[in-house]
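Before any comments, here is the structure.
For this view, one protein chain was removed and the others were kept in their places.
Order as written gives the chain letters A, B, C, D and E; numbering starts at 1 within each chain.
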Amino acid sequence: MIWLLSITIGFLVATGAYLVMQRRLLQVILGFSLMSHAANVMIVSSGWVGDGFTPIVRKYSDVDPASYVDPLPQAMVLTAIVISFAVTAFLLVLALNVYKRIETDDMDQVRRLKG
Amino acid sequence: MNAMLPVPVILPLFTGIIVFLFRRSQRWQERISLFSLAVNLAVALSLLNATAGGEMFFHRMGLWPFPYGIILAADRLTGTMLTLAAAIVGACVVFAEGYLSKNERREVFHPLIHFQLMGIQGAFLTGDLFNLFVFFEVMLMSTYALLSFYYNLDQLEMSFKYTCLNLIASTLFLVGVSFVYAQAGTVNMADLSVKIRELGPNPLMLLTAFVFLFVFAMKAALFPMHLWLPSAHSISPTHLGAILAGVLVKVGIYAIIRCATLIFPQPFESLQPVLTVMALTTIVWGALGTLPQQSLKRILAYSTINQLGYIAFGISLLSPLGMTAAVFYIVSHALLKSSMLLGAGLTQKLTGTVNLDEMGGMMQKAPFASTFLLVGFMSLSGIPPLNGFFSKFFLLQAGFTQGAYLVTGLVVLMSLVSLYYNFTTYQRMAWGTGGGEAGTAPVSMYASVGFLASFAVIFGLGVPWVYEWSQLVAAQITRPELYIAAMRNAL
Amino acid sequence: MRSVILQTVAPIVLHLTLIFSMFLLLYGHHQPGGGFIAGLMTAVGLVLQWVAFDAEEGERRFHWPWEKFYAYGLGLSALVGVLGLLSGAYLKSSRFELHPPLIGEVEVFTAFLFDVGVYGVVVGVTMAILVNLCIPEEKPEKESVQG
Amino acid sequence: MPLATLALSIAMIWLLMRGDAAPGNFFVGLILAFILILFLRRTYGQERSFRRWSDIVRFIFYFTWELIVANLQVLRIVLSPRLHIRPGIIAFRTECKTPLSVTSLANSITLTPGTLSVDYRMTIPPSLFTPSISRSPIKCARASGAAWKNP
Amino acid sequence: MSEIIGASALLIGAFFMFVASLGLVRLPDVYTRMHAATKATTFGMGGILIATSLAFQDAEITTQSLLALVFLFLTAPTSAHLIARAAYKNGPDLSSRTTIDEYGPYLQEMKAGEADGPSHHAGTENSGTIPDNR
Partner (left out) sequence: MIQTAVQIALWVLAFSIALSFYRLAKGPTVPDRVVAADNIATNLTGLFALFAIQTGEKLFIIAVVALTILSFVATAVYAKFLERGKIIE
């Protein structure tokens, strides 16, 4: 399980880093959102994942509390996801505004047009 | 007092919402906003007063048991920083009233500035690492929006750059949190301090501390990550530049102090050379960067980088003496640099430009504005009766006491460079020739600049008291066991 | 080009989505679910309407004040926190049992009101972004005096 | 569909979702339906029609049978070593005119043997364009299309 | 008994999901692939969801999976229709086995109609031409 998570994180970061280095704004934004997902997966994996139960305590359940997955990282991840959602939306609005101004979202073009 | 701790977070939040709902009526928006800022300042002052005796305050949100839940904490450092933030943001809003002409996107300005204040004050107050991240993000998100205030192309591009850099930092912050959580199983600062001490030195913890140093250095614009600062200062509206230089970068510094003293004291001892090199490079880069600049705001921005290097140098000494100097420097620099940026905005409003060669002869045309700037420049370059001299003096004293002669000598050399650039800048601006007629500016702008600039003189005359306060703060923060014990007692 | 089939399916899907998001919102204090997910679900359903019809038609059909959604939502959430301050600490949740007629016993937590606020914020913000993105508003360019 | 029927069906779906047919739940569903209809009132047009229930039940059985046949056909095509397909896009006339009937016809045609709907032509004569997977089902599609009466 | 039915429904469902993917790989063009993907996945999901409700034996789960099923039957054909139309307009890319295409002429007619202004298309029923075996 931990191997799978590691590979996933590595793949996400690699793809994100590649995308961030592109010239198009949209690809940069996508790259950033991939990288933040990698960080989120990392937080989840910092709690115990393994074979644990989902951390929801129900009435009359006789599950040993020790066999639950640690809920705190998941709460943190939820917050982090909300934040990255908001930032991505903001970046998209910015990119759209740049696009409306100069009809391109290519960073090199932006610099050239600015002179 | 404990129940009052959430107020600096809740009050700006509510004000932001109410001001947003009042966006049709600018007059009411202003009134509510200023009233709330005044109350906020009063709360911050009372917190400062309450923490003066060395007592610490804690507030558990939702009354969750100790290591869980959201904890707000206040000690002397928090009180100091809160007061600074409240005063500077208040002055900047007063300034913005005059700076922005009517109907100029104010309906977004007031709510955003209050959300930003909420983030800033929350970051100062919070007692756990993850909520530090959350409040950072609240603060940064409103900053992103404020940076692209007029939506022109320069601002859009700069805002994009700033957002991307900070996104990298935020991602790394999360990575750091996951490292910490995987090793210590908690994110509460006091709990972390104990757990990390128990774990002892290990390479992974060193790496974690380095990640956090990198993240906060990005916010504090230390050397490898300082590139966003000059354009952010010069392209954004002036009042935002003042908040950036006065408060936002100080949030990064504050977080570094907390890491170095409370959370990772041992890893930071190993990281001390890194921090020192970062600080020195920042000092050199900032000082040399000012030389080719034409714009007053860009000069001030590079000067900010320079000064941040001094503060980081003080922290990198990792001793009570160095911390005292750093705290003194933070206080004086925050007030000073925000007053100078506001002064630059004032001259911009008067002359319509920030290019030094186009101003020329400001001393005749706008005596008040250039007097305020004169005070600032004199203080920055370290003329004795003003606070800039003392902040550098204490820093050098701390450096020499600890035997870091070579490094401190370099710092002395660089302060000579800063002496040079400050004088040439002021000379070009105030006594040069050329430039058009000066316009007029509202009294509120003069008042806010004067209010902040007066602290340069007041702190210069009242050095003993300020220094004593800095010593008290440093004495408290360099002994993390006090913090831990207080939190355990309170909760 | 518009599609008759999508235009017929979209409102049905919207109804189902809204009911489902209400379900997520009211799912209960001891269960996962809650404001954020419910808000996203609602927003997804509404986005589909914008896709199926065009922007003007979407605006005409859903002329709701999105900015008020998030202002009041944020206000509600923060107010719930202050209510908690009365019973001990900020954000402290308290529990009530209500007996409204016809419905029977209902267990209400103040945290639920917090969730409702979050729901409003999420729906409002998402839709405000969407509406602003797809209706190009040609503002006169305001150049600041810059340095 | 009249609003009362709509409200009732929303409440029914709510009950389905809760999986608990308590009367309290039903009332909550009704309240929800009221709120939804209040919010969505601008979206309701004039055109609402309903088939007879017996037709619907007959249709469901017929449809299920056709679905199974369709899947067996797909199974045969995909698993046979050589692909016995002669695809093509054909137009066939329908008598459905209202959007709802067109939609239900198109969607059920997509799931029944050999056909898929690409586009609908509202002009005269109304017809549905369906890519079919082999030649023989074209007749089948024409037949099943003819079986659809305008509701 | 219900367990046996559930297990077999599950296996049949999973098998049809697999058939859909195999069809996706084997068949020659988008439209035929979509045949496989739409029909077989819908059927397969039906099997799996029935198995779920049989496995849980719980009113809540049964109704919820029924709802998911209804949703799937509503949306899967619609999305297939949307993709197919978009695919055709993006460039038909029909496979070489295609025997008949009555949609292309209609689209061209529509374009011509848009260019000429609105007009009624009476008697276009047999306008579809049968091309030679390509």
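Definition applied: a residue touches a chain if its C-beta (ideal position, glycine included) is under 8 Å from a C-beta of that chain, and two chains touch if they have at least 3 such contacts.
Everything quoted here is computed from the prediction, not taken from an experiment.
S.K.: Go through subunit C and note every residue touching the omitted chain.
M.R.: Contacting residues on subunit C, toward the hidden partner: 1, 6, 13, 16-17, 20, 24, 31-33, 37, 41, 44-45, 47-48, 50-52, 54-55, 58, 130, 134.
S.K.: Touching the missing chain, which residues of subunit E?
M.R.: With respect to the unshown chain, the touching residues of subunit E are 3-4, 6-8, 10-11, 13-15, 17-18, 20-22, 24-25, 30, 33-34, 37, 41, 44-45, 48-49, 51-52, 55-56, 58, 60-61, 64-65, 67-68, 71-72, 75-76, 78-79, 82-87, 89-91, 93.
One rule holds for everything that comes next: only the chains that are shown with their structure count from here on.
S.K.: What is the shortest path, in steps, from subunit B to subunit E when you may only step between chains that touch?
M.R.: 2
S.K.: Once the contact rule is applied, which chains count as partners of both subunit C and subunit D?
M.R.: Neighbours common to subunit C and subunit D are E.
S.K.: Which one of the chains is farthest from subunit D, going by Cα centres?
M.R.: B
S.K.: D-E or A-C: which has the larger count of contacting C-beta pairs?
M.R.: The comparison resolves to D-E.
S.K.: What is the identifier of the chain with the smallest separation between its Cα mean and the overall Cα mean?
M.R.: Taking the mean of C-alpha atoms per chain, the most central one is A.
S.K.: Can you check how far apart subunit B and subunit C are, centre to centre, with Cα atoms defining each centre and the answer in Å?
M.R.: So the centre of subunit B lies 36 Å away from the centre of subunit C.
S.K.: Provide the C-alpha centroid distance between subunit A and subunit D, rounded to the nearest whole angstrom.
M.R.: Each chain reduced to its C-alpha mean, subunit A and subunit D end up 38 Å apart.
S.K.: Averaged over CA atoms, how far is the centre of subunit A from the centre of subunit E? Could you give it in whole Å?
M.R.: Here subunit A and subunit E have centroids separated by 33 Å.
S.K.: Can you tell me which residues of subunit C touch two or more of the remaining chains?
M.R.: 3, 5, 9, 16
S.K.: Out of subunit E, which residues touch more than one other chain, so two or more?
M.R.: 67, 74, 78, 81, 85
S.K.: Each pair of chains that touch: what are they?
M.R.: A-B, A-C, B-C, C-D, C-E, D-E
S.K.: Under the definition above, what is the set of subunit A residues touching subunit B in their complex?
M.R.: Residue list for subunit A touching subunit B: 20, 25, 28, 32, 35-36, 38-40, 42-43, 45-47, 72-73, 76, 79-80, 83-84, 86-87, 90-91, 94-95, 97-98, 101-102, 110, 114.
S.K.: Which stretch or stretches of subunit B touch subunit A in the complex?
M.R.: Interface residues on the subunit B side: 68, 130, 133-134, 137, 141, 144-145, 148, 151, 153-154, 156-157, 159-160, 163-164, 167-168, 170-172, 174-175, 177-179, 181-182, 187.
S.K.: Which residues of subunit D touch subunit C once you look at their complex with the stated criterion?
M.R.: Residues of subunit D touching subunit C: 10, 13-14, 17-18, 22-24, 27-28, 32, 36, 39-40, 42-43, 99-100, 102-103, 106-107, 117, 119-120, 122.
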